[in-house]
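Some notes on the structure that comes next.
Missing here: one protein chain of the complex. Every other protein chain is in place.
Coming up: chain A.
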Amino acid sequence: MKKILLSSIILIIGIVFIGRLSYLQIFSFSADQVLEDPAIKAIYDYPERGYIYDRNGKLLVGNDPAYDVMVIPREVKSLDTLEFCNLIGLEKDNFIKKLKRARIYSPRLPSVLVPQLSKEDYAKLQEKMRHFEGFYIQKRSLRYYDTKSAANVLGYISEVNERDLAQNPYYVQGELKGRTGVEKTYEDVLRGKKGVQYIQKDRFNRDIGPYKDGTLDTPPEQGKEISITIDKDLQEYGELLMHGKRGGIVAIEPATGEILSMISGPTYDPSLLVGRKRSKNYTKLYNDSIANPTWDRALLAEPSPGSPFKTLNALIALQEGVITPDTKITCHHGFYVGKTKRGCHCGGGVRNLNSGIYKSCNAYFAGTFRKIFDKFDTTDEAMDVWEKHMRSFGLGGYLGSDLHTGRPGRIPSKEYYDKWYGDNRWSSSYIISNSIGQGEVAVTPIQLANMTAAIANRGHFFTPHILKKVNGEDITIPEFTEMKQTTIERKYFEPVIQGMADVYHKGTARWVQIPDIEIAGKTGTVENYTIIDGVKTQLTDHSIFVAFAPVNNPKIAIAVYIENGYYGSRYAGHIASLMIEKYIKGEITRKDLEKRMLEKTLDHEYAKPYSGEEFKINEYVW
């Protein structure tokens, strides 16, 4: 025993040590991340964020220099708090709170104490900065907008928050990140890549030279400049027209799927969301829950499409062979569903496809819709076919565009109605409203515009997109450059397009004909309801219009949706016609029409539900 005692102790100690060391170095080993290693400090070099141009090379977004006051909490020595607070324009309490928060984030890493100083404040502060240990000024660039428009398209950038930091290790506190619009979708392209330089520090946090002789350092990668498909002039003009109106306009170039303009009303000046005032302004915009300026109606509103939807039902009926352009249906100032009569404003009489479209006859399309369903043995089969055709136009689902947000809209399926009415307990009569674009169907303005582009192209479309060029090179992203085919054959489009052209010649939009431009369009007037004090109340109809021009070589397809604008040709039709003229001719010949659109507002309509008084809808006040 006494002879082996010491040897045993030696061995036990050895085993304990090896065990502990393998625990430390093998099991709980995590290689020093360069950023977490307290001995290494990273110094970042931020590249300038890429500029954004419009489709014609006009500048939309550039950069302005700005200065952030940064703090590294553990390097902060005692300082004249009062003097410092005066210099940087902070309350003392606020300053202490911010310093504390910075320390919680990290005592070693820099945090932003005061973001985005003005040039004047910077000049004042710069010469005194060296008196305050632990603080320094970091130059950064802020967005500069060369337009007051397109806030919903361009989006804004703001400082990363804790969630971003947790999600993406690229970001460090105080960096900026695109939040909406193009800034969000093309964040990686625009941002570039920050350069980094690693410095070896000692425990007193003094620099003692580059880490690993700078072999890990990276130079900054410049952010790329991009051109977007928006036409700056058209966008700005559209926003002027939308003055005092709520709704969305989307214009697409049918041949490419490029979004020429995308307007949401009401909107705001993008410069509001830049710099120190961003947060305050954003809260103000966001809290306006009635006008809702931050809600992009061009992408997110999902109204029933109304009459423009009739064109698709006509195409499906033609494709399925249940009508020909000459098939006649009589309108008795309405049509019957069971014993109830639904009205029609077309004036009554015998309608064929052409007059059905240009007079927007409800009875004609109700009959057509029935014919589609009568072709098949079961409503289920018919519903599947109808749904398939509708979806091929990009309806009832996300478009897959490069916009930061969107909604799928709704094309009802048989499952939808089975759930609603019960298995097989419904027929075409139950869902007849879909024939005229009311009922269960819902589309976003961009879907409406895309559908119009598909008609303009006689049967195909390109996924709408916003990116045109990166660093001057045209994009080659297959999702956007490959043609999407609809399920309708090309030959069936001509009679429908003829009907849409006749809308301008002799139909519901004959007042908004543009001299020298052949347009095809379709009005839409959509009933809508709201809840006021718990009572379902009908409001003035939404005004919807879709159009493309010129008919034989379409350059623009447009969808206009104006909330409570009454019938289709009143607001939406006028605006669509002015937009088309502006885009194709570059100038407006009908100055009085333009003047009326620029001046008229719908504020009185929007005030009605909140007035607390009885109100009339669909008034002919003009």
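Some notes on this structure:
As a working rule, a contact is a pair of C-beta atoms (placed from the backbone, for glycine too) under 8 Å apart; a residue touches a chain by one contact, two chains touch by 3 or more; residues count from 1.
The rule is simple: contacts and distances are computed from a predicted model.
The complex appears with one chain absent; UniProt names that chain "Rod shape-determining protein RodA" among the candidates "ABC transporter permease", "Cytochrome c domain-containing protein", "Heme exporter protein C" or "Rod shape-determining protein RodA".
When the full complex is taken into account, the listed residue touching the unshown chain is A:Y211, out of A:Y53, A:Y211, A:W386 or A:Y583. Take chain A: the residues that touch the chain left off the picture are 1-3, 5-7, 9-11, 13-14, 16-18, 20-22, 24-26, 28-32, 37-40, 200-203, 208-209, 211-212.
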